[in-house]
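The structure follows.
Note that one protein chain is taken out, while the other chains of the complex remain in position.
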Amino acid sequence: MMARIAQRARRGARPLPMKARIGLTILAAYILAGIFGPMLLPFDPDKTDILRRLKPPSNVHWLGTDQLGRDFLTRLVVAIRVDLPIAFAAAFFPMVIGTALGAIAGYYGKLADTVVSRAADLVQAFPVYVFLLVLVFALGAGATSFIVAATVIAWVGYARLARGEVMRLKSLEFVEAARVTGLPERVILTTHVLPNALPQTLIYYMSDVVLMVLVLSSLSFLGVGIQPPTAEWGRMIAEGQPFLRSHWWLAAAPGLMLMVFGTGLSLLADGLDDWLRS
Amino acid sequence: MTRSRYILKRLLQTIPLIAGIMVLVMLLLHVVPGDPARAIGGMAASDETVEQIREELGLNRSFVAQYIAYVGNALQGDLGISTRSRQPVTEIIGERLAPTLWLLTAGMILSIVLASAVSVLAARNKDRAADYALGGLTVIGLSMPAYWVGIMLLLLVALPTGAFPISGFGKGFWGHLNAIILPALTFAIAISPVMIRALRAKLVALYRNDFVMMSRAVGLSESTILARHLSRHAALVLITMVSVQVGPMIFVGVVIEKTFALPGLGQALVNAVAQRDFPVVQGITLTTALFVTFVHLGADIFTSFVNPRTVLE
Amino acid sequence: MLTKALPHSFRGRLVVAAAALLLTLPVAPSAALADGTLTIGRPADVSAMSVFSHSTIEDEIVHPMLFDTLVYGSKDDPGYVPGLAESWDFDSASNSYVFKLRANAAFSDGSPVTAADVVYSLSAAKEKSQNYKGMLAGMTAAEAVDDHTVKVTLAGPDNIFMSGLIWVYVLPENMNGKDADAFFAEPLASGPFALDAWTPGSSMSLVRNPHYWNAAETGLDRVDMKIIQGDNERLAAFQSGDIDIYENVRFDFIDQIPEAQRHIVSPTARTMFLFTNNYKPPFDSIEARKALSYAVDRDAIGEALWPGLSVPVQGMLMPGTTGAVPADAGSWDFDLETAEAALAASPTPKPEITLSAAYIRGVDEVLVQAVQAQLQDAGFQVTLNVSDFNTILGQVLNGEFDVWLLGNTTFGTTVAEMFAFYGGAFGPLGGWDLDALGGALEKYLVAPDAAGREAAVRDFENMMRETFTAVPIGHPDTVFAIADGVEGFETLPTTAYRLDRISVNR
């Protein structure tokens, strides 16, 4: 998939749409900021100095300090290292598991399909993110619990997507052609069917990451997600809410970070989708 | 298949689903790492306390026995007793239901209104500036956390104007209505982008349709075309979206209740989670899951009337 | 942003409907309450309806309203005034008190409050009350002389007994034959109010008890108490007029309360402190406890979190307590290097500890995280355990905690009572040396003059700090916000207040 995109991009047959380029730029900016930002910023994100709490923006603290006197800009940037990897991971495991289950259901049908489809129905009968909240609670708050709980519920979307794609693809002639050549079904599924379902899966993954980062921050906002003192945007919004009247940016800025990241990734997904379809 | 047979079949399908939901709700207790009774009591609970919790939750018995007891009690309207307040869970749910229903109803109406308006506007101006602008706003809307939207509305609307309560549910009908405006608006901003995407796509396809072209050719006004030809298709899309989105909607509702301190089921759930009050968590989870199931069911039945073709498949 | 664009650009009926919805919504009047009804927003519910359990400040507000006491607390010397007992005599020869009860006192069902009820309540309190039995330790007998006269005999001279009566709640004899759970589920009130409705953790309503002996002076017909945990939510509820009394204003919010509506109790009779579990590592080691104490920068916390709203740390005794003496200045006060050195010298140089806290009454997330950060700086690995009070208390009662950040208000008026309280309530939980505490109390009681008492207090404070290690963090004020028209609000020494003295005049 990536090779194909790279190959096509190299050939320059069709330039990436503007949407995708904007999205890619935003994503790259976040990743670079996440990698290099903490090295460039002189402050320790967890170092409190309560005597210097709630300072307005200044030459030293460009975005001021938070309620414990920590440099707010540093925490905004360091949170990239928390929110992004967890969101990407929380969507990655369900992608792997969901795609595998969906592909098996779609390819082999019969009992496999029935079992997977009924399990998916069951999960979807739940208000899934409430279920996720409750699962995280049952497992104990934290990143690992979040990823596990996200996997339990989010595989369904990937499974449905993969099942549909595989069912569409398996009736195509190249799959039959592969069967005639005597390749085992397992090999056909993994090397001929699935690679063709990957672009759509990857696009779905990107929008799922957006969802996951929002859900993660929501849980942290509710106090069930990432625990203090770790810098996390949802948690920072919750901690900034008491100071809305005097220090509105404490609640506003982390939300903007989330929003711009989500918008960037959504644009990238949309743009790639348009590009692959055209 | 006739419609009544379809509805009957659909009703019967919910029975195993609800049974499955209950299994999952029961299983919640069992995914707690280690000893669930110990986890609920807190690491510090005495052995007697833990034993008592185990007794209360029926953890001494086999899973099947627990399940049968839970389902049996649930059918009689008994979802257990809060380990914290000793209040029956059904009573807690009853007390907390009103704000949640207000929020969901008002939020849903506002979402549909917002989604319809934006979609029509975007579809009618397809590939023009307005469409792109609205499309951009939709993407941004998809990327904003609901609680943050709520806080920003507090900051930008409630604080400067002073016209809306910052939290709480108000008193009396008008008080409730006033208190629900900003939460419902937050809800709509969070929920409508997904609806807009689906609805705009459908409307764009419909506007390309021959009969719409024809209607235009014979001089029907745009609003007549909209009302006569498109509203039924649009309604179908919206019903489907409500059905698909009901799960996320409930989560958004929980988050909004917390943001605006609405004393609804969502807040009760979050509080119960904070207090490790398992029967309440189970009860509310079950309630919301049943709600989702019935919304799905209702949407399918509704669709079978508006679009009989679905019955035939 | 989306809605703003709509009316100009879209004329369809959908938007007409939306506009109608938005425009016809009236702005609701802020919850106007009928005269005679008071609504309170508080951070936590009573810990229990039972008067025998461990108590919180919420209990100390609610319980006296439901259950009358022989004497009431007062800010004036000697700290109590007549209550159910309209008068009393003390016979120093027999060390006995004779209480004359109000003839018109009655329970909320109309039945009279008799001497037998008081006798039962005294002995029940001595037997069952977790907090207060120490204060009744000197009582050897209680008997009904007649229907309205009670005689109490003490073992010897006892300066704590009378103020301890503030906490002896009058219940019907034998709780009308019910067990405690049943009785407190539907309590029969002897105080100015009766319980109307209670949703634990959510709300409680009291109604005026017409049979209370002083019912004529009860200013309110009804009190609604809402449990609103979140600081934001409680502030918002006050600002939107949902509540008349906003308890425990977070200091970050004080600027948002008009000055006329602020009610600041200063210096408050409150001590915020860290309470260690000396039964198990790491705090079974004095070095670790020393490190804990040296690690906390009390001045910075006071200056940053309670600016102008606290007094410097004096010790575990609240500055407002009669006879309180500052502990030796400088001992075990903030010094990061010493803290690190002490920790390095302890058996667990890199201890992983849990800091437990419930966000009530002066404990907010900023304070907890600030303390967490300061302990981390000194080398502790600190995990937060934030839950509601009862959960934390349950853990502490079972000895499963390392260090608990909490606030304590005085409930008596002299240091002796606080000695007894720390010894009785906290000593056993933290693994403190009760004999040493008893010795300190004894020294205080027998001290011949003020200088001797001062020395005893100082010894007590040093003992608390150095041997037991309850690490005081500060003495923040208590801030209430009181809506206009609420009259007669006044705190007791304990920072509790009596609802029956309040009236609403809108």
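Per-chain residue numbering starts at 1, and chain names A, B and C are given in the order in which the chains are listed.
The definition used in the following text is that a contact is a pair of C-beta atoms (placed from the backbone, for glycine too) under 8 Å apart; a residue touches a chain by one contact, two chains touch by 3 or more.
As a working rule, contacts and distances are computed from a predicted model.
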| remark: Out of "Fumarate reductase subunit C", "Multisubunit sodium/proton antiporter MrpA subunit", "Amino acid/amide ABC transporter membrane protein 1, HAAT family" or "Oligopeptide transport system ATP-binding protein", the chain not pictured bears the UniProt name "Oligopeptide transport system ATP-binding protein"
| Shown chains touched by the chain that is not drawn here | A
| field | Contact partner of the left-out chain, one of A:L68, A:A178 or A:L267 | value | A:A178
| request: Give the residue, chosen from A:K19, A:K55, A:R163 or A:H192, that touches the chain omitted from the document. | output: A:H192
| said: Could you pull out which residues of chain A are in touch with the chain that's been left out? | reply: 1, 4, 7, 172-174, 176-183, 187, 191-192, 195-196, 198
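The criterion applied here is as follows: only the chains that are shown with their structure count from here on.
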| task | For this assembly, give the contact graph shape among line, ring, star, complete and other. | result | complete
| message | Can you tell me which chain lies farthest from chain C, using the average of the Cα atoms as each chain's centre? | response | A
| said: Just the number, please: Cα centre separation of chain A and chain B in whole Å. | reply: 22
| said: Distance between chain B and chain C based on Cα centroids, please, to the nearest Å. | reply: 40
| task | Return the distance between the CA-based centres of chain A and chain C, expressed in whole Å. | result | 46
| message | Counting only residues that touch at least two other chains, what does the list for chain B look like? | response | 274, 276
| So which stretches of chain C touch two or more other chains? | 232
| said: Taking the touch rule as given, give the residues of chain A at its contact with chain C in the complex, in rising order. | reply: 46-48, 50-51, 53, 67-69, 227-229, 239, 241-243, 245-246
| query | Taking the complex as given, what residues does chain C use to touch chain A? | reply | 231-232, 250, 252-253, 255-256, 300-301, 303-305, 365-366, 369-370, 372-374, 376, 384
| Of all residues in chain B, those that touch chain A in their complex | 17, 20-21, 24, 28-29, 31-33, 139-140, 142-148, 151-152, 154-155, 159, 246-251, 254-255, 258, 269-270, 273-274, 276, 281, 285, 288-289, 291-293, 296
